Structures are given as structure tokens and as C-alpha cells.
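For reference, the structure I am asking about is given below.
One protein chain omitted, others in place.
And now, chain A:
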Amino acid sequence: MGNLIRAVLVLLALALPAAAQGQDAFDAALAGLAGNFNQQAEAVERLGALGDPRAVPVLRALADGRLLKRPDGGGVVQPSEPAPPGAEPVRVNNRVRVALRGALGRLQLVSPDPGERLAAAEAVFRSRDAANAPLLEAALARESVPRIRAQMELSLAASRLVADDGEAKRAAVFALGATASTDARALLLEARAADPGLSAEIEAAVAAIDRRLALRRAAETLFQGLSLGSVLLLAALGLAVTFGVMGVINMAHGEMVMLGAYTAVVVQEALRGVPALLPWSLPLSVPAAFLVTALVGAAIERGLIRHLYGRPLETLLMTFGVGMILQQAVRTLFGAQNRDVTSPAWMQGTLTLPGGVAVTQNRLWIIVFGLAVLLAVVAAIRLTRFGLEMRAVVQNRRIAATMGIRTGRVDALTFAFGSGVAGMAGVALSQIDNVSPNLGTGYIIDSFMVVVFGGVGSLAGTLVGAMTLGVVNKVLEPWAGAVLAKVAVLVALMLFIQRRPRGLFALRGRAADA
């Protein structure tokens, strides 16, 4: 009995210091988190190296800005503890954030959650530390998900690239050279600068990456061009109806776009009280914006424009004035400050297509939306009775009137329809541009440019015109810069209009003479 107790005591005496040591190192590192940025970065690295799973919630809280500092200077409050009064969050800087990413990556390589493991492998890839290699080898031995394995192998190569082992380094260069990743390219170039011994292999690997990237970049430029084109298309579609079909030089078109964007702001504010609907405020804004701007458009047409048919100069001046009044009205009502229309989660971030082409989600949705609006406009004009009457009035107003079509009503509806389309465009533009009272002024020239280039009165021309201008602009931009690219496109357009005054898709026959 006595012996047994003695044995237990001896064992405890042996075990305690080890446990206490682990406890001490963890607590000491934890205390450093409340220090200055240097101490914080060191503490984070120590916590990452200790491999203590208790560090994970602490580091995560620090990364999210939730970790609190004791007001009495006694270190940090663990996330599991209750917050003492007066505790302030610990602030970090970019250097600490870099350390945090690396440390969290190391600690989570063996996390049960596959998403965390993948993120951890990516984080370790970026932290480029030779000490990560054994951790990655251990993690790879148990990993079964192919996608995570692939990332871990890349991260392992990245860690070996900065190690001292020449043979492993060479293998790592080949592994990284087989990818199409800009990050891998950057790592290789960094390694070349650090160790010129492998420069021949590294250059071959970088050249191989560049070949793969060239195609992807071309695809990305095309996407960017189509995205700019879809923005131009959206902005111009309403004008293609009011100017293209009706022939009204509508300088207030941009303000219709702006009113649509402000409708999105109002819908968002109105839905703040209904949290369940809030993520859907943007789709709900689309019909709302159509209705609001269509009503405003109808009022403008009935109140003002109809008195000025056949007098383009007066129409131009009058719509210009209406535009200014609308702008100032919105400024008085909502203020000169920009308003924020929050992007729903499904419109944020980047989507990687097969082949590695990265496209931003909001741009992708705007391309889809632009095409959908185009189809809707085409369908309305081709398939509905309103569209038929509209085309009849445009072709020959007097015969249409003798057939019993109320041409005045059709005029008002057509203008309202064009304005409503502009309003829907405004909802989309609220996602990529500033919602401010002068939102529209930036688009009015581009819109006229697209409609005239495509051919007045032709929706197909508007589509092709918008996409052409978008892609040409984006292809020119890397060489000429954003300012010169725009100038070059304008000059080219002027020359084109000189040669073909009716644009790409000129209407033929009687409609063109009307």
C-alpha cells in the first residue's frame, strides 16, 4: 500500500514538470499576444510551433478581431472565458496577420474538417517555411481527399524549395513547374534570387508555367471584355428603345439608370426590418426599379416629350434639363454621399472555372443579367401585342392610327418601357459602380456610343456593338493604359461612323427612311 502510494507520487513528480512546462510555454506565448506588434508576431509563431490544439480558438479569435485584452494589462482573455468589463479587442497589423495565417495553417493541417484542411494547406503554401515539411509529410500520410492531397503536395514542394536539401529542392522545382499558378511562379523566382545554383531548372519551370498562363490570361481578358460589354449593353438597352426605336434624343437616360440604382437602395432599406428577405433584396429590386422608372418615364413622355416630337434640338435640351432636375432632386432627398447596396453573398468573391480561369462572381452575374434583359426586350418587341403596335407605329404612324392603334398611348408605353429597362440596368450597376446622384452621367455617352455604333434601331447591333467595344477596350488597356484605351476606342469609332454612318447593323427599307 505504502509502496503503491510512493510509486504514484514518484510518477506524479516525474509527470508534473512536463505538463507544467507545456502549460507554461502555452501561457507565456499567450501573454505575448497582448504585447506590441513584434511580440504578437513572435507569440503567434510560438503558438503555431507548439502544436497545442488549445491555440486554435485563440488564434482564430485574434484573426477575426474577437480576442479581448484585459484592461488591467494581465494578458488576453481566452475565448472560453467570460469577457471582463472594459476589455478591448486586440489589434493586429499585417505582419501579425501573415504570422497568424501560417500558424493557423500548421495547426489545422490535421483538422477533421476537409474545408479547414484545404485552407490550411493553402496557408502553409504561402508561409514558405522549411519547418513545415515534416508536418506536411505526416498530414499527407493520412490524407485521402485528392484535391487536398494535391494542394498539400504543392505546399510540401514549396516548403522543400526553401530547405537546404539540394535534391529535394530540385524535385520541388519540377513539381511547382508542373502547375499553372502565379503563386508557384513567384515562389520559384524568389528561390532563384536566394540560390542561383538552380537557376537553369527554375527558368525552365517558370517558362512552362508562363506557357500555361498565357492561354488562361487570354481567356480572362476576354471575360473582362465581355463583362465591360455587358455593362455597356445594360446601360444602352433602354436607350436602344427610347432613342433607337422612338428617335427621342433622351439625355435623361442616365438619370433613369440612376433612379433604378436608388430604388435598389430604398428596397434594401425597406427590407432591413425583414431579415429573411434581406439576401433577396437585389432580385426584388429589379421589378421595383422597372416599375418606378417606367412610371417616371411615362410621366416625362406625357408631360413634356410628346409636345416636342419632330423637334430633336428642343427635345435634347429639355431632356438634359429634366436629367439635371432629377439629379438634384435625388441629391436633396438622399444626400450627396454615395449609398451602399450590399452585394449578396452569392455575388461576392471569385469563381474558378475548369482550366483555372478565375472570374469574379458579380461580373459573371451581370453578364447573365444583361443577356436576360436583352432576351426579355427582344421577346417583348417580337412576341407581345404591345411590341407589334410599337413596331407598327414606328414604321408608319398614320397607317397605324387608321388601323385603330392609339399611337399616343403606344408612345407613352414605349418610352416607359425603355425607361424601365434603364432602371433595371441601374440595379445591376449598383453592384459595380457608386450609387450617387451623378451615377448616370458616366454612362450617357457610352450608351449613345453603343447605340450609334451598333446601328440605330437594331437590338442585335446594340448587343454586338456593346460586346465589341468592351473587348476592344480591354485588349487595348494593358498596352495603352485605361485613359488612352478609351481615347483610342473613341477615335476608332469616329472613323467608323465616317465610313458607315448607319452603324454596324443598318436598317434597310422603309423603316430606315421613316
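Assume a residue touches a chain if its C-beta (ideal position, glycine included) is under 8 Å from a C-beta of that chain, and two chains touch if they have at least 3 such contacts; residues count from 1.
We take it that contacts and distances are computed from a predicted model.
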Omitted chain, identified by the protein name its UniProt record gives, among "Regulator of SigK", "Spore germination protein KC", "Urea ABC transporter substrate-binding protein" or "Thiazole synthase": "Urea ABC transporter substrate-binding protein"
Sole residue of A:Ala31, A:Val56 or A:Val98 that reaches the chain not shown, by the stated touch rule: A:Val98
From A:Arg149, A:Arg331, A:Arg397 or A:Arg502, residue that would touch the chain that is not displayed: A:Arg331
On chain A, residues whose C-beta touches the chain left out of the figure: 37, 65, 91, 93-95, 97-98, 101, 126, 182-183, 185-190, 192-193, 217, 220-221, 224, 227-228, 231, 327-328, 331, 336-340, 342-343, 348-350, 358, 360-363, 432-438, 442, 474, 477-478, 481-483, 486
